[in-house]
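Note that one protein chain is taken out, while the other chains of the complex remain in position.
Here the chain labels run A, B and C in written order, and each chain numbers its own residues starting at 1.
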Amino acid sequence: MKNTFGTCVSVTLFGESHGEYIGAVLDGLSPGVPVDRDYIAHELELRRPSGKISTSRVEADRFSIVSGVFEGKTTGTPLTVIIPNESARGADYARGLPRPGHADLTGFFKYHGFEDYRGGGHFSGRITAALVAVGAIVKSALSRRGIAVGTHILRCAGVNDAGFSDISREIAELDEMQFAVLDEGAGERMREKIEEAAKDGDSVGGVLETAVTGVPVGVGEPWFDTLEGVIAHAVFSVPGVRGIEFGAGFASADMRGSESNDAFVLQGGKIMTETNKCGGINGGISNGMPIIFRTAVKPTPSIFKPQRSVDVLKNEEVTLELRGRHDPAIVHRARIVIDAIVSLALADMLEARYGGDYFGGGE
Amino acid sequence: MKNTFGTCVSVTLFGESHGEYIGAVLDGLSPGVPVDRDYIAHELELRRPSGKISTSRVEADRFSIVSGVFEGKTTGTPLTVIIPNESARGADYARGLPRPGHADLTGFFKYHGFEDYRGGGHFSGRITAALVAVGAIVKSALSRRGIAVGTHILRCAGVNDAGFSDISREIAELDEMQFAVLDEGAGERMREKIEEAAKDGDSVGGVLETAVTGVPVGVGEPWFDTLEGVIAHAVFSVPGVRGIEFGAGFASADMRGSESNDAFVLQGGKIMTETNKCGGINGGISNGMPIIFRTAVKPTPSIFKPQRSVDVLKNEEVTLELRGRHDPAIVHRARIVIDAIVSLALADMLEARYGGDYFGGGE
Amino acid sequence: MKNTFGTCVSVTLFGESHGEYIGAVLDGLSPGVPVDRDYIAHELELRRPSGKISTSRVEADRFSIVSGVFEGKTTGTPLTVIIPNESARGADYARGLPRPGHADLTGFFKYHGFEDYRGGGHFSGRITAALVAVGAIVKSALSRRGIAVGTHILRCAGVNDAGFSDISREIAELDEMQFAVLDEGAGERMREKIEEAAKDGDSVGGVLETAVTGVPVGVGEPWFDTLEGVIAHAVFSVPGVRGIEFGAGFASADMRGSESNDAFVLQGGKIMTETNKCGGINGGISNGMPIIFRTAVKPTPSIFKPQRSVDVLKNEEVTLELRGRHDPAIVHRARIVIDAIVSLALADMLEARYGGDYFGGGE
Partner (left out) sequence: MKNTFGTCVSVTLFGESHGEYIGAVLDGLSPGVPVDRDYIAHELELRRPSGKISTSRVEADRFSIVSGVFEGKTTGTPLTVIIPNESARGADYARGLPRPGHADLTGFFKYHGFEDYRGGGHFSGRITAALVAVGAIVKSALSRRGIAVGTHILRCAGVNDAGFSDISREIAELDEMQFAVLDEGAGERMREKIEEAAKDGDSVGGVLETAVTGVPVGVGEPWFDTLEGVIAHAVFSVPGVRGIEFGAGFASADMRGSESNDAFVLQGGKIMTETNKCGGINGGISNGMPIIFRTAVKPTPSIFKPQRSVDVLKNEEVTLELRGRHDPAIVHRARIVIDAIVSLALADMLEARYGGDYFGGGE
C-alpha cells in the first residue's frame, strides 16, 4: 500500500497542499479510547508555524472527526479526520519548474505530469497536519499503557541543546513547548540563528532526539520488522529527514565492543542495562529501557536565493526565484510529526503483540 | 508478516544458528532470470569469515536451490534456497545467560523461553547467508536492467577509506574483494586494527557506504514507502546496524538550504543534479542520480572480556565469559548482506512500479 | 489492515450509517485516468433505493472528491470521496438490542459496546455508497483497457432471469438499468414478488451473476491470490452475501471430468476454451475467457415481523419489532456494489502484474 502505514493499527493519508481537504484515516486502534479534541488541537498548535521563524501561511487547522468516534471514544472502526485548506494560494506555483530539494521533479516523472504540482501537492509538509491529528489520539492511547513519546531539538543551525537526563519529566515538559528544547538558552540561540538565515533568504537544518519510555520488553520482530527498521521506515516519511540513528548510533562505529555493549544488571529486582548504547533495543526487540533515536533534518529546501533548475516542459535550464510563504526552518515543527508517526508505528507493533484491545476498555 | 520482507518481490527467512538448515524463500521475481550458481557461491564466499579477522566457525555454505528454478532460470514461482549448518557447536551456549549486545535477553522475554537460544538461534548473523544467496539472484536480475549495487567499508576502527569517485567501476571492483575498500592501504590499516582488537579479546565497528546506480527516475512512494524508508527498514534487519543516512545525511543538519539543495542541470539533454546531497532521492523518490547511503555498524557484541549479565532463570547477577568462535569485526562481512537486502528492497519497488515481468524475458 | 482492501490499488472505507460523512480513499490507481463526476453520480443512482421495493431513506449522495483529482484526472496519489449522511435518523435505534441477521450482536461483543450502534454503524450497507463512488472511477479505468464488468439479477424471490448470451452488449445495457435483468418480464415478476414480501413485512433474497470481459490471460496467483480467492474475499465484504461460485460452480460437483473440463480450441488464431465451465479461470489465473461468477444474497435481515432477540445489557430475552426505513430486497442494489468491489480487486491484480501506470497516460 502506498499511502497507508501499519498493519494492526494503520494510518492512510490523503490530500494536497492546495486541495480542498487533507486528512487521515486511522484504523485498528482499540475501541474505547477517549478522544480529546482539545489535545488534538494542542498538538496541531505545536506543529503550526509561529513568529518570524516560520512561514506566514498559517492554517487554522479546523479539523473535523467525521467517523470512528462515538460518545467521545474510539469505536474501533476507522477514525477519519479531515482538515480544510483555508489559506491556499496555488497561484504562487508554476508547472514544470522543479524547485531544488523538493519532490517536484521526481513527482513530475513519477506521475507523468498529472500530479497536483501546487505547493508540492501531496508531497507537501502540509499533509503532516493530518498525521499529527491522528497521532495525538494514538499518543493518548499509548499513555493509557504508560508509554510516553517526546522529541527535542538536539541541534539546530550549529547550536546544541542539552541531552535527555530525566526523560519522563522532560517528555511531559516538551509537550507544552512551542520550540522544544531542554535548555531554554540554547533554544534562544537557535531561534536567533534561524532568523539570521531567514534574513539571508536562506534556511537551516537540525537534529531531533526522540525518547520513548514505557515500551514493554519483547516488542519488535527480527527479520524484518525490527523496532529500528519499522521506526526508521515511519520517520523517513517525514519530509526533510536524511538520517536516523539509535542509541550510540554512528558513534558506535568508533567504539570497541567492550564500550558499545550494555551490561545487564538487576535494579530493584528488574533486569536493566547499565548503559543504553543500544537505544533500548536488542536484536530489533525492545529491552525495557527507553528507546532513544536521533533524526537528521535537512534545511528547508524553499529558500529565496536564486537557484539553478530546469524547465522540464521546455527542457532548458532556468534560474528559479521562489516566491510564496516558506519556513526558514522546519526542525521545530517536524518534532511533533516525528512524535505522531512514531506513536503510530509503536501502537501497531503493540497491538500485533498484545492484540486489538490493548489500548481499549473502560474509561 | 514477521520474517517476510517485500510485497511484489518478497523474501522469507528461516532457520537458526544451530538448527539443521537455514534458508530463504524468494517470491515474485520475474520468470526467466538466469540463475548462476557460481555467482551465488561467489557472493557467499564474500560473506564467509576468513583469516584472523573473522570467527573460526567457517561454514562451507553448500546451498541447494530446491524450488523455483527450472532449466537454469527462475520460474516466477517461489525460489527456495536451503543451506545446512555443518559446523554447529550448540554446546557452547547456555540457556538464560544473556550476552550483552545480543538478542538473548529480548528473545527470552519475547518467546517466553521457548526460543532456540544456541548461538543466537534465529537472531544469528548466520541466517544472513540465506539472504546473501537469494540476494545474489536478485542482484543478477537488477544488473539485467542496468542497476548495480555495491558497498565499501568507509570507516573501520577509526580508519577512513577513500570515498566513491568513479562509482560504476568501483562497484564492479568491490564485487571481487574479500575486504571491500576503495583504498587498499586503508584496508590494510583497518585489518591491523581489527587484529589488534582481537588480541585484546575485543571487537570493532565501522561505517559502510553503499551506492546504487541505474535506478530509473520515479521509484518510491511518498507517505510512506519512501525509498529511504524502505531501504532503512531493510537495512536495520542486518544485525549490528545502529544508524543510516542518505546523501549528506547528518551533516545536512549543519548546512544551510543553499548548500543542502542540489541544483537541477542539463547534462547531455538529461536532467541531473549538480551535486548529490540528497543521495539520489527527492521526496522519497529516485531522481536518477546514484543512490548513496551510509550505515553505522556497531562492534561485534561477542567479546572475550568478562561482562556483567543476569542469570534470568535465577534472577541474579553473573559475570559472563564467552567461549565459542566469534568475529572481532563483522563490518567487512556485513557489507555483502547490505547489498543483498538493498537489492531485494529495490527489486520489490521496481516490480511494484513496472510490473512483475520487469526483470524477466529471454536470455 | 482492517478496512483496506488491495495492495497495488487499494481502497479504505470509513464512516457510519448515522455519522457525519461516509467515504473512501482510493490509492494507487494510475495517474492520468479521467474522472467523470457524472458517471460517478450515475453509478450512485443505480445503487440508490427507488420506489416501493426499497427503503424510504433516500440519500442524495452529494459526493465530494476532496483529494487525488487535478484538472479532471487522477493524480496517482490518494483519491478521497466523502459523502454526507443527510437523511440520518439515529433515534430509530436502541443500544444493546441486536436485530437478527445483522452485525449488532457481534459488533457489540467485538467492540465492547463502544461501537456506533445506530443503523448498523460502520457495518451498514450505507457505507457501500462510498465504495460505489470510487468503484465507478476504477470501472472507467478498466474500460480504458477494454475490460468491462456487469452484474444482473439471475434469480430473485424464486423468479429466474435469462442467462448471459451476448455478454459485452449485455454488460453495457445493464449499466443503464435501475433493476438489472436480462429479461425484462422476469424483472417485472421479481418486483411484484418483492412488493408482495414488503406487504407481508418480510423480505426476499436472490442470486447475482457477474461477468467480466477483456481481462488479459495470466492474471492471478496460485497459492494464494487466486482470481477466485481474491474476488471472493472482496465480494463477501458486500453485506448479505452468503455464497459465491465460479463458472459451473456447485453444479460441477455432479459432473464428470469429461463434462467439467473446457477443451482448448483455436478461434481466429487465438486460444479459447470451447465451453466455460471454469468461469474464465484455470489454476487461479485468467485464461482470457469471460470471468463468470454468481453470488448468493440473503433476504434483507430488516423485517417488520416480530422477532426473538436478547437484550444484551439486561441479558434477557425480548421480542423485537423494528421500526425505521428498510429495504424488502437489496439484491437489485447490491449488484452495483459487486461491480465496484470486483473492479477494485481486478485493478489491483492488473497493476500488480503490469505496473502502476497500466491504466494511466494521456486522454
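The rule is short, and it goes like this: a contact is a pair of C-beta atoms (placed from the backbone, for glycine too) under 8 Å apart; a residue touches a chain by one contact, two chains touch by 3 or more.
Note that this is a predicted model, so its numbers are computed, not measured.
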(request) Would you indicate which residue among C:230, C:336 or C:350 is in contact with the undisplayed chain? (result) C:230
(message) Among B:20, B:86, B:192 or B:321, which one touches the chain that has been omitted from the display?
(response) B:20
(request) Just name the one of C:119, C:206 or C:290 that touches the chain not displayed here. (result) C:206
(message) Given that one chain is not shown, which residue among B:50, B:67 or B:143 touches it?
(response) B:67
(message) Considering the complete complex, identify which of B:78, B:158, B:201 or B:216 is in touch with the unshown chain.
(response) B:78
(message) For review purposes, identify every residue of subunit A that touches the missing chain, sorted by number.
(response) 7-8, 77, 222, 351-358
(message) Under the stated touch rule, tell me which residues of subunit C contact the chain that is not displayed.
(response) 2-5, 13, 98, 100-107, 109-110, 120, 122-123, 127, 155-158, 197, 200, 202-207, 217-226, 228-230, 232-237, 239, 241-250, 252-266, 269, 271, 273-274, 277-279, 281-287, 296-303, 305, 307-310, 312, 315-317
(request) Can you list, in ascending order, the subunit B residues touching the missing chain? (result) 1-4, 6-7, 10, 12-16, 19-23, 25, 27-28, 31-32, 64, 66-68, 70, 73-80, 82, 110-112, 114-116, 121-122, 357, 360-361
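By our rule, only the chains that are shown with their structure count from here on.
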(request) Kindly indicate the chain pair that has more C-beta pairs in contact than all others. (result) A-B
(message) Distance between subunit A and subunit B based on Cα centroids, please, to the nearest Å.
(response) 27
(request) Just give me the whole-number Å value for how far the CA centre of subunit B lies from that of subunit C. (result) 45
(request) Going through subunit C residue by residue, note those that touch at least 2 other chains and give them in order. (result) 7, 77, 357
